[in-house]
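Starting off with a structure, shown below.
The complex appears here minus one protein chain, its other protein chains still in place.
We just call them A, B and C in the order they show up, numbering each chain from 1.
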Amino acid sequence: MIEIRFHGRGGQGAVTSAELTALAAIGEGKYAQAFPSFGPERRGAPVAAFVRISNEPIRTREKIYNPDIVVVLDPTLLGIIDVAEGLKSNGIVVLNTKKSPDEIKSEFGIKARLAVVDATRIAMETMGIPITNTTLLGALIKSTGVISPLSIEEPLKERFGPIAQKNLDAFHRALAETTF
Amino acid sequence: MPKETGKTRWQDLPIGFMITDAGNAAEYHTGTWRSQQPVRNNDRCFRCGMCYLFCPEGCIHRGPDGYFFADLRYCKGCGICAQECWSDTINMVEETE
Amino acid sequence: MAKRVGIEVSIACAEAVRLANVDVVPAYPITPQTHIIEDLSQLVAEGELDAAFIPVESEHSAMSAALGAAAAGARVFTATSSQGLALMHEIVMLAPSLRLPVVMVVANRALSGPISIWNDHSDIMAERDCGWVQIFCENGQEVFDLTLVAFNVVEDERVLLPIMVNLDGFQLSHMIEPIEILDQEEADTYLRPHKAAFRLDVDNPTSMGPVGLPEYFSEAKMAADMALKGSKEVVEEELKRFGETFGRHYNVVETYKAEGAEVIILTMGSISETAMSAIDKMRTWGKKVGLVRIRLWRPFPIEEFVAAVKGAEVIACIDRAVTFGGTAGPVASEVRSCLYHLPGKPAVINFVAGLGGRDVTVDDFVTMVDRAQHYLRKGIFPPYELINIAGEEEKEAESA
Partner (left out) sequence: MKLVENFDIFAPVVVPPEEYFSPGHRACQGCGEVLAVRLVCKALGPNVIISMATGCMEIVSSPYPHSAWRVPWLHVAFENAAAVASGVEAALRVIERKGKIPAKNTHSIAMGGDGGTTDIGLQSLSGMLERGHDVVYVCYDNEAYMNTGVQRSSSTPFGAMTTTSPPGKMSFGQSTWKKNVAEIAVAHKIPYVATASPSYPIDLINKIKRAVDVVGPAYVHVLSVCPTGWRSAGNNSIKLGRLAVESAVFPLYEVKDGKYRLTIDPPKLRPVSDYLKLQGRFRHLTPDLIEQIQKRVTEEYGILKKKCEE
């Protein structure tokens, strides 16, 4: 079972990222759960969302305390919260940032493995808005292979309708540009 | 004192404690509440029907002769008919024992 | 064809209501019930559900309109949570008395105060004695399935009572997970077409909700109680038929590795799955632990429950609501009461856990099992205990 935690700010699409990841996994015939952090947080506040993916039926409804993967949609969260909290020893943090993994490691003292992508720039260039959730999904899949890139297309099209293509473009660019 | 139990077996109550016999309040005769009763002198009556209209019981009816009468099974003796009568046809008279 | 889809549990619930082709949905929004009624209102707006969605001004009016609609002969659905259910309470009491088969989903949430939007069972336990059929769901599939089953149960002429389908707020309501969704044709092979058993009819006028004088009141209550008790048989029949139709089998009481278990964890709702994981873990350590899960809460399945716990030494009974100053939480008091006269009955240690969104983890179940055994060894039987309480660490360490 793989457990993923998404960090973002209310309105940035962390919850949507989690949902799309779970839907893609379920589409592959796997079992998955996606759930938000159920808080009273509003637009702008730091929020989290969670995903479990497994080949077996998932028989737990605990919150996620020791994720395998953490995805951070907004680089400004790094100085505010410990994004790597509880991360398993072999876990990975997937991060939206203009900086290199080494810069991040020394600046924020993160010891975990890192995958980075300049998602904000990609989102601006492909969609014209700094919404990074689908871009980060590209980075997540590239760096972890937790689901197949193909299985994200269907849920993404269903969710975004007419703007799905732009999101897919951003997603594919992140697949190419993520470094880890 | 007799032991207090219900009047109807629970098995025999209609579903949802519903009353299926609509309007069966008529089985209950409120005439026993009356301490005075309307007595009519139809010589004065010009059959306007005000008594019928204003009776809170709805117990005043028109007979085949065109004159009105109160159904004393229900009349509570409020005296509204006498009060509202235009022609002083109706007098309220104490009930005798 | 049934489709396995990733779907939010609330949306799956709304889909079941759509398949039941309800006529009237009076509803007032409250977290965490909102997604269910939002989706129903959308289905009505799109013409995918031919129903009147009444956006009432309160939950009190939601239940009032529900009863009016059911009395007029409609199939009615509503949903609520917590404060909304509490505000409804007065009218909740009247639904069984009028024998109106309303289906209501309750996305369980703590009752204030302090105000909390998160999950526990204090809202539903306050409605425990209202005369409704009450069932608890463990996962999204069950929410979808039992919402369908609910219509068949309550509209059965032997029942004609309202039903609450309970699902844990957020923990279930906001969870996206794989659920097998039936199509209309499949659903129709199971669901009976709706026809009101009685209704307000201008051609056959009746009076509903008359005054119950002391000469009749006790018998009216007896009739309502007998109807509720009798509903168990129908619930069982319907679950059986659902299982035969779709291959998903449900019982009024479920067990997991309970056979021969020395310790039984007793749960209701979505924490049951976490409890199973905990049991698997403890079994690898050689602990004889099993799970009994109550699905049908009202009418309480006494025989099935007693049979399920037979032979156990101790029950770690988990309540998700506090009975302040009482002898046990609402579940434990039921359980103790129905075991009281049995020889060789297991001890019942009552833990109050998961209040107002507090997580109940695998480790918590391990702790509760340890403590239940610890108390049994020591011969100490506290009425009930809240667990995971800051300030009670010393006590909690005792049994570790």
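The rule is short, and it goes like this: contacts are C-beta pairs under 8 Å (C-beta built on N, C-alpha and C of every residue); 3 or more make two chains touch, one makes a residue touch a chain.
Note that this is a predicted model, so its numbers are computed, not measured.
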* Structure fact -> Chains in view that the hidden chain touches are B, C
* Structure fact -> Given C:72, C:322 or C:338, the correct residue touching the omitted chain is C:72
* To do: Touching the hidden chain in the full complex, which residues of chain B are there? Just list them.
  => 8, 17, 19, 21-30, 33, 46-50, 52-59, 62, 71, 73-74, 76-80, 82-84, 86, 92
* Asked: For chain C, which residues lie in contact with the unshown chain of the complex?
  -> 23-24, 26, 50-52, 54-58, 60-62, 64-74, 76, 90-91, 94, 98, 194-196, 199-202, 205-213, 216
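Rule of thumb we're sticking to: only the chains that are shown with their structure count from here on.
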* Asked: Which chain has its C-alpha centre farthest away from the C-alpha centre of chain C?
  -> B
* Asked: Using the average of all C-alpha atoms in each chain as its centre, how far is it in Å between chain A and chain C?
  -> 35
* Centre to centre, by mean C-alpha position, how many angstrom separate chain B and chain C? -> 52
* Structure fact -> Here the gap between chain A and chain B, centre to centre from mean Cα coordinates and rounded to Å, is 79
* Asked: Across the complex, what residues on chain A touch chain C?
  -> 19, 22-23, 25-27, 31-36, 38, 40, 58-63, 65, 155
* In the complex of these two chains, what residues of chain B are touching chain C? -> 4, 6-11, 13, 15-20, 22-23
* Residues of chain C touching chain B in the complex -> 97-100, 160, 197-198, 205-210, 212, 214-216, 218-220, 222-223, 226
